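Note that this complex is displayed minus one protein chain, with the remaining chains in position.
Read from first to last, the chains carry the letters A, B and C; within each, the first residue is number 1.
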Amino acid sequence: MQTTIQSIGKCEIRSPLQRLGPHIQFKDDEDRVLFDHSFAETARAFAKGEQPVSFESAGPRERIFFDPSRVNAGIVTCGGLCPGLNDVIRGIVVELYYRYGVQTTYGFRYGYRGLIHRYGHAPMPLRPDKVANIHLSGGTILGTSRGPQSAAEMVDTLEEMKVNLLFVIGGDGTLRGAMELCGEIERRGRRISVVGIPKTIDNDIMFLDKTFGFETAFAEAVKSVECARIEAVGSPNGVGLVKLMGRDSGFIACFTALAGGAVNFVLIPEVPFQLEGARGLLEALRYRLEKHKNAVIVVSEGAGQDLLASQPSRGEGADASGNKRFGDIGLFLKQRIADFCASRKIDLNLKYIDPSYTIRSVPASAHDNVYCSHLAQLSVHAAMAGKTGMLVGCWHGAFVHLPLELITHGRRKVNPREDLWLAVLAATGQPANLC
Amino acid sequence: MQTTIQSIGKCEIRSPLQRLGPHIQFKDDEDRVLFDHSFAETARAFAKGEQPVSFESAGPRERIFFDPSRVNAGIVTCGGLCPGLNDVIRGIVVELYYRYGVQTTYGFRYGYRGLIHRYGHAPMPLRPDKVANIHLSGGTILGTSRGPQSAAEMVDTLEEMKVNLLFVIGGDGTLRGAMELCGEIERRGRRISVVGIPKTIDNDIMFLDKTFGFETAFAEAVKSVECARIEAVGSPNGVGLVKLMGRDSGFIACFTALAGGAVNFVLIPEVPFQLEGARGLLEALRYRLEKHKNAVIVVSEGAGQDLLASQPSRGEGADASGNKRFGDIGLFLKQRIADFCASRKIDLNLKYIDPSYTIRSVPASAHDNVYCSHLAQLSVHAAMAGKTGMLVGCWHGAFVHLPLELITHGRRKVNPREDLWLAVLAATGQPANLC
Amino acid sequence: MQTTIQSIGKCEIRSPLQRLGPHIQFKDDEDRVLFDHSFAETARAFAKGEQPVSFESAGPRERIFFDPSRVNAGIVTCGGLCPGLNDVIRGIVVELYYRYGVQTTYGFRYGYRGLIHRYGHAPMPLRPDKVANIHLSGGTILGTSRGPQSAAEMVDTLEEMKVNLLFVIGGDGTLRGAMELCGEIERRGRRISVVGIPKTIDNDIMFLDKTFGFETAFAEAVKSVECARIEAVGSPNGVGLVKLMGRDSGFIACFTALAGGAVNFVLIPEVPFQLEGARGLLEALRYRLEKHKNAVIVVSEGAGQDLLASQPSRGEGADASGNKRFGDIGLFLKQRIADFCASRKIDLNLKYIDPSYTIRSVPASAHDNVYCSHLAQLSVHAAMAGKTGMLVGCWHGAFVHLPLELITHGRRKVNPREDLWLAVLAATGQPANLC
Partner (left out) sequence: MQTTIQSIGKCEIRSPLQRLGPHIQFKDDEDRVLFDHSFAETARAFAKGEQPVSFESAGPRERIFFDPSRVNAGIVTCGGLCPGLNDVIRGIVVELYYRYGVQTTYGFRYGYRGLIHRYGHAPMPLRPDKVANIHLSGGTILGTSRGPQSAAEMVDTLEEMKVNLLFVIGGDGTLRGAMELCGEIERRGRRISVVGIPKTIDNDIMFLDKTFGFETAFAEAVKSVECARIEAVGSPNGVGLVKLMGRDSGFIACFTALAGGAVNFVLIPEVPFQLEGARGLLEALRYRLEKHKNAVIVVSEGAGQDLLASQPSRGEGADASGNKRFGDIGLFLKQRIADFCASRKIDLNLKYIDPSYTIRSVPASAHDNVYCSHLAQLSVHAAMAGKTGMLVGCWHGAFVHLPLELITHGRRKVNPREDLWLAVLAATGQPANLC
């Protein structure tokens, strides 16, 4: 596992942070945090003379690579909306300006398109007063778009505009695009630093405790589930069915169920389930309705895709970000439950709620406000120190530097054997096995 | 216009409210409020020797019809959820118990079904401590259902349970059901009072300033529209399309647009519009996108039904409440806008939001808390005074008694020539005429 | 009662609203709304040949006085913060610009000071894009201050800046200042229209159904009372004591108690009470604690001022707005309850909450958003039609024109004999008489 961060050059410039006083604790590239902090595993490694895997600590450096007076920075936001985008933008602008004295930061508009001339989206100059209150609104003041653009054309733009720090906020595909930018920059021998800030409301990035916006998202999802509960208990055979985000992982569904405490079934991509059969979902639902007269079901959008495979409504192809199109498990379940109940003479009252756009577009919670500030500040420290092709992540509560390529090799998943899923089973009372 | 309430008998019992002291202002059946409070109209009527139309004032009566010690009250909630149902239930129970000393109030379960034995839904005894905090939750603790039941069977149940006051909370169909109950009770010569409390989130009851839950509903809708705005401004050619409640009238859509202030087009049932043509919606939308790059559209569910008439997705038949099924104008518009933009090579980013279940199931706002308390208290005063076949409404800021038959003869509509719609035009800047 | 507005001249200019189409319903100065809409009172008046009192209807006029191309408008906000100030500012700017084509609107800074040169507060030019989202924040973007300024100096400023429409948003003292401005303008024979928009979070303006911000305020107050309840029930002998706004009238206290439903004692300026004695508050509180172990008390800041008269902590003098300084009834009660409980060996747990600044500074609710929009639009219609020395109010649900002098002659009060206070007694269960 490659965990060393590539710097684009030697750091010889005194950091302006030294002016804050002699007592500031700067970080060093030698400060590293263990990947595995279990005693046994660490002991085993050292006993065998191995070096356990570790990550470079994030934080301000005493000496930096870029001369602040010659820095032109850029920020771009890509992919779907996620709470906290404006917080990250604001944090970067403020930190560059007040801590490092960087005068020029451009906001590229509408994702990677903003780095391509022919789209005609002029960049937005960003200064602290312009971004002071943007965190009170959801979305991104820069706008966003999906899909890749030519790395060569984008680097052309950076060169023309003399941008030497680029902050790229986006998901998987976006970060792969950032890696291509790094490759192109390296080929041209330019001194441009590209720092990623991973954005995925699904919280499924490897080697990160959590992604920004996730806490806000499931807090918002809890409200929709409460509405579903109110609808469900309000009718005989009331069923509230809520589809939540989560293409490959069920974190939002799990946390929402744990927080709200009114969910009876959670269906996630990591845990297969059947509809039919004595131990299938439909029979479990029938039993619940018989006993309690109502039920609340939360389903991740990526759950049960195997069940849709033979459906006419199954997804096909991919969107502009390269994400595989999914079949709509929510509408599918709604129909199958309706059919099942009709066949069993159950006078079903199902209410289907699909709140995704009203979740992802809200302003960040106080928690995410703080988390985004930290990510932004530490990303600026890293960039000023000449780090590139990397990102700042929170691992076991410590902020660390991670190479971009490390985290784009897979996705974090809910482990059905571990605490989180067990807690969900305890909270819902659903059978451990719906097969 | 018949607006006097037919009492079921003479009021000879001293109201327990007299104990509150000599200073209480009781109301009298002679206290009446003018229907039309314009000077000119009133002067004209009196000049011609006519009696201008007026409504009986609501409020406590010095003498009442029912002996509180012999009252068994019942409450039933019918139709779809609406914010404030629990407030009304709570208000009735508390007023009956503390002000009149009525010991027994039943909550019938799941709408009119709860009054029919064979459904097997045992009534819930209601006392102040049981309902003390129910207004903090949305929905109805009694449950609800759609559709009529046999008046004869329901009156059988009332007689068996010796219920002599029945509070019926529901919409149009429900109130027509309440009138049938009154008819059956009269035929049997029973002394049972039936008081309606009109519930329609659409705010479309005639002769009422507004219905309970409406303020809460549009406040909640504003949040969805803000999400739509954030999505719209976040993408090139971003369009936020929000479908709101409003089968026959566009009050929610109008108030939501006025409150939020970020809506560009409001489409309501009362104002026809065209999609095609130089002055149609699609062209107006294209112009807006060209000039501002984004747009927010709010559409009432009952708008533009003429446009759907020839569609395969048009609605057919009716639901259990007898409401005509509508075609889905939201999905229809979404598709038509997508087709139009595709034909014009506009790279559309449309986000469609249909928040109805997350609007109608929230707890009532502080305003509606108070409004529901008033309606409940005044309904109890009316019922104890032997009023029946009537409801309490707020007309020009004064609470009055209205016969049930009066308000079931039509629906209140947005008048496109008057203030509300003009204010919407001013707030949105949309063309006065999309035809 | 003189209720006709004296116009500053004849209206001869075609309103730009005529362009909206032939179907617009313009209002006429002859359209009037009855002050008293009871049937009996109106009949009595007409029978005696009297003209019952009526108010001029608000609304757009077909012909206006000011030529929009020559209008320079100004807006000033005075006194304490109140939810909705930004909504009113925004509504005026947007209506002037889009409906009448007025290009120049100045925002005067920090109350009447902004109209006096020597304070050096340059006015802020206001245009629709600048005010588009200001209603999402509380407070006033113009700033505010207390206290009067010289009418002559202020009119000098208006003349120099060629401002011919001035919108003055403020309370009692502010509106008296507006009347002085009118007097000075009249003395100089200038054609400057001054329109007031009454602001008082206490909701105590005569002849108005309610003031803007009031709904938002009591909704916010309900949250504080819920906190007080949680604290009270969380301790043995827990008492939550909440002081709310309300110098001369107890509307906020009453509505808060009705909405939240967890209040046991409401103390307002209109209803005197005693602390001591068998029927005093302290004994009633002791009884409540004995029976229920906890209590929640809501007190208006202006309640019980007679009890403080002999206190060292009694208020003295007046603030810059000329409001009499009050003694702090909240701290006084806190101390007296503590002393009483100590003397009775009651182990009191009193939590005192004084939330006024966190109530008055929140953004307006959706309801107030709409209400402020209406007030703003109708004030603009009135001003453009040359009305002056007046304000727009909502009376019995209809918007009307009222002379400034009419409403500055007294304050609206809670009537202890009528519905509102009776509902409070019912909701709290407090003795009708704490004396």
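Criterion: a residue touches a chain if its C-beta (ideal position, glycine included) is under 8 Å from a C-beta of that chain, and two chains touch if they have at least 3 such contacts.
Every value quoted in this text rests on a predicted model; they were computed, and no experiment measured them.
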item: Residue of C:247, C:351 or C:401 touching the missing chain in the full complex; value: C:351
item: Touch criterion as defined above, residue of C:91, C:138 or C:389 at the omitted chain; value: C:138
item: Touch residues of chain C, complete complex, unshown partner; value: 81, 110, 113, 121, 137-140, 143-145, 223-224, 226-228, 230-231, 233-236, 351-355, 357-358, 361-362
item: Absent chain, residues of chain A that touch it; value: 17, 20-21, 23-25, 30-34, 37-40, 42-43, 46-47, 52, 54, 57, 59-60, 90, 94-95, 98-99, 132-133, 135, 209, 215, 218-219, 222, 255-256, 258-262, 365-367, 369-370, 373-374, 377, 396-399, 416-419, 422-423, 425-427, 429, 432-433
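Here is the rule we use: only the chains that are shown with their structure count from here on.
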item: Reference chain A; chain at largest CA-centroid distance; value: C
item: Most heavily contacting chain pair (counted by C-beta pairs in contact); value: B-C
item: Chain centre separation in whole Å, for chain C relative to chain B (CA means); value: 29
item: Chain A and chain C, separation of their C-alpha mean positions in angstrom; value: 46
item: Multi-chain contact sites of chain C, meaning residues that touch two or more partners; value: none
